[in-house]
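One protein chain is absent from this view; the other protein chains keep their places.
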Amino acid sequence: MTDMTSSVQSTFSRPAQATRDIGIKRRYAAERRFRAYGVAAILIGLFFLFVLLWTVVSKGYTAFQQTAITLPIEFSEKIIDPKNERAQNPGKLMTANYPLLVRDALVKALAIDPANKPLVKQATDMVSASARTQLRDIVVANPAVIGTTVNVSLLAEGNIDSANKGQIDLTVAEANRKVKDQQLEWMKTLSGTGAMAKQFNTGLFTYGASSRPEAAGIGVAALGSLYMMLIVLALALPIGVAASIYLEEFAPKNRLTDLIEVNINNLAAVPSIVYGLLGLSIFINFAGMPRSAALVGGLVLTLMTLPTIIIATRAALKAVPPSIRAAALGLGASKMQTIFHHVLPLAMPGVLTGTIIGLAHALGETAPLLLIGMVAFVVDYPGTPMDPSTALPVQIYMWANEAERAFVERTSGAIMVLLIFLVVMNLGAILLRRRFERRW
Amino acid sequence: MNTSLILLIVLIVGLAAYFAGRARAMASSKGKLSALHSLPGYHGVYVAIWAVLPAAVVLAVWLIASPFFVESAVRSSLPEAVRSQGGATTELMLGQVMQVANGLKLLNADELAAVTSGSSNLRDALAAKGVPMANAGEAYMVESAQEYNSLKDGSRWAMSAVVLIIAIAGAFFSIRGISAPFRARNRVERVMLGALLLASSIAILTTVGIVGSMLSEAIRFFQSVSPSTFFFGTVWDPRFSAAGSGGTEGQFGLLPLLAGTLYIAFVAMLFAVPVGLFAAIYMAEYAKPAVRGIAKPLLEILAGIPTIVYGFFALVTVGPFLRDMSAQLNGLVTGNYVNFIQAQSVLTAGLVMGIMLIPFVSSLSDDIITQVPGSLRDGSLGLGATRSETIKRVILPAALPGIVGALLLTASRAVGETMIVVLAAGVAARMQLNPFEAMTTVTVKIVNQLTGDLEFNSPQTLVAFALGITLFAITLCLNIYALYIVRKYREQYE
């Protein structure tokens, strides 16, 4: 009892200037530590973002250039059409021995003994095998070229291209190297005369799949992606908007609509690969649609994008103030007229923003497309969405599995193209939101 | 007439009906539009709907149903000898008959006569037209094929006639009902409402489709492999047996895949949760608006990058880096420069997936934390607590349920992620605890089993659907529970 009183007294009788020890120093140190963790976390995130982008760009920027060898090709009639039967049989021009033209031109340009077969082989290996189709196309398009000599710019083979870009480690023993010393020697000669030079790689944007990196491009895949994006846009936007209008404006509030709400939120978080299984089972096996078709890919991506669009559209509809609805209804507009004349136009910027973001996701999506057979080796442009086609991210996936250095470069290049598309779409969404979003 | 031509004609009838309906409404208004109940345009649309909608529905039903009727008619026309051989043979023959039927259409009258009289070989005649046949074909096939063709043509003509009659009848029937007091707008709006309802039912149908399709395929799988060996099996060895070798069924144990999935997701969360959470706390509580305005969108870029890009990053950068670094470390310590981290490993996949998840954790948690009312914050600060004490003792406990929900949603994402693990985790299905070794996941195996030229009905392929439904069930539970928590949390502070 006495102790207590005295201790209480002592607490209160403490001199005013003496501060209590509340551990200020320790607590501020803890405060600083805590803050530092936060800064560190953000820096870690940004660091990885930087490393990721840097990896892609540093590996990929060279893909936009391609080494080409310009040779004077003699379109010798003796080789192309020795029996002069092209007038009767135009198919002859399709099957002529065009690589021989390249060989002859190389032998001449590099002054090789034509009898030295291994040496000639090494020389012809420097030119892409796609030279055959390139020369064939020239001749078929203009048979008059036969008998003349024309300078033709041929693609260099992938490893030569890599070597020309300085990407091949020359300290490795020659036997373990894809590019031989003799070839390096010739490269110097050709570069010296200006016959070999790097040029902008238009092929990357126009070619289709190829097992030879120098003749592989994303053009065909990009067209497949374009088809799918158009299908997604044409289906997901109207269906998503219609569904949102029903759910937001008409549906009675009850257990069923609650269930639909939960269902849509869940669909937005279902793993994308599950949509691929759905597409395979329903569209391909049950409905009998063709495998590898952009149509099926578009449908699958539509189902995947719908929840995103519905969620965004409902939020945008909800943000339109009730006073606008009351004003229109008060004038005698029907509910449908109120929504389509006033509410929906006001919600449109939000709807479009959500749609663009959904489309961007769909554009980068790979997994479901693998399951519906879009991992296909597609060389020709698909004429319709029913034709076999592939998609940009799937092309990236297929190239990522190739070992050659030139494919790594192209993979990164394709990723850069994909990321540029995504950045443009997202910027568009941001600008749209800034420009048109109305604050009530 | 082909389908698109019929559709085009129906649409033209609809367009004409629109103008006719409008004109009739105008006429019945006697020059005073307000005498009409609905604007003339609505009358037009009403008539057009009557012209197009029933016709289109009939067209769709006919297109779906007629092949079944035609096929069953042809099937019964096949000789008894074929039909008695059981379902599979009949289907095979039916397929061949259809092939022949398509080919017959390409033949001209003379060639056709030669084929039917048996004087020229069916196979050669068709091959000349570019229609390959598996075998020489039998005489009955030509008859059946001709019957098939005539049935198909008949059905098509009947369909064209019926659809067009319905379209025109619909237009005439509805145009007679138009008068000034007629409530065309209400009718049109009811059709619109139906369309809206139909659109919103697609969301439900998607879920039904997912569950239904995967369940039915999975059940076919479970007919050849018992559920208990699938769900509790510890060995994954599906054995892609070459066609015809038969006998080797392979083992389909789910557990190694599930273990790999959960292990990789766990490593990813281990990395993403602290980083994402601290980033969110800093941005919500400390960062100045300018810093927040830059850091937040930059981090969100990570969320917008396609996962295939992360997979590539893991494959060419992170994996080799970890492998080489481990070799260096090993060398420094033991003198033996052998890497102890594989390029494809749980760690590689987990780390890269963690990077991908950072923005999910941070933006979800950021939303949750900023929803904690300011009064709680002020109360704590007013007592003399420091910022970090306020966060640790007041804000985080208040936000905890919401954050748990956010983390569960993130975990669901990690479990269902595909492209990163396909490229970075490896394909070896084993149960082990070393994070430096490769493991594989459910999603990787779904991709593996379904890419490649496999017979669709083999258990090797069907197992993908059993895996898929397992994956769907896991993420469904996580999502629903997380959404429930987050929703309750939101309601609490609204």
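By letter and in written order, the chains are A and B; residue numbering begins at 1 in each of them.
Simple rule for what comes next: contacts are C-beta pairs under 8 Å (C-beta built on N, C-alpha and C of every residue); 3 or more make two chains touch, one makes a residue touch a chain.
FYI, contacts and distances are computed from a predicted model.
Peer 1: The complex has one chain missing from view, so what does its UniProt entry call it, picking from "Phosphate transport system ATP-binding protein", "NADH-quinone oxidoreductase subunit A", "Response regulator" or "Carbohydrate ABC transporter permease"?
Peer 2: "Phosphate transport system ATP-binding protein"
Peer 1: Among A:Ala328, A:Ile415 or A:Ala429, which one touches the chain that has been omitted from the display?
Peer 2: For the chain that is not drawn, the touching residue is A:Ala328.
Peer 1: Which of these touches the unseen chain: B:Ser28, B:Ser66, B:Thr116 or B:Asn186?
Peer 2: The one listed residue touching the chain not shown is B:Asn186.
Peer 1: Given the full complex, what residues of subunit A touch the hidden partner chain?
Peer 2: 252-253, 321, 323-335, 337, 341-342, 346, 438
Peer 1: With the missing chain put back, which residues of subunit B would touch it? List them for me.
Peer 2: 29, 33-34, 36-37, 39-40, 183, 185-186
Here is the rule we go by: only the chains that are shown with their structure count from here on.
Peer 1: How many angstrom lie between the CA centroids of subunit A and subunit B, rounded to a whole number?
Peer 2: 20
Peer 1: Quick check: in the complex, which residue numbers of subunit A touch subunit B?
Peer 2: Against subunit B, the touching part of subunit A is residues 22, 27-28, 30-31, 33-35, 37-42, 44-46, 48-49, 51-52, 55-56, 59, 238-240, 242-247, 250-251, 260, 262-267, 269-278, 280-282, 285-286, 303, 306-307, 310, 334-336, 360, 363-367, 370-371, 375, 393, 396-397, 400, 408, 411-412, 415, 418-419, 422, 426.
Peer 1: Touching subunit A in the complex: which residues of subunit B?
Peer 2: Answer in residue numbers: 185-186, 189, 192-193, 195-200, 202-204, 206-207, 209-210, 213-214, 216-217, 274-279, 281-283, 286, 295, 298-299, 301-302, 304-313, 315-317, 355, 358-359, 362, 384, 386-389, 391-392, 409, 412-413, 415-419, 422-423, 443, 446-447, 450-451, 456, 464-465, 468, 471-472, 475-476, 479-480, 483.
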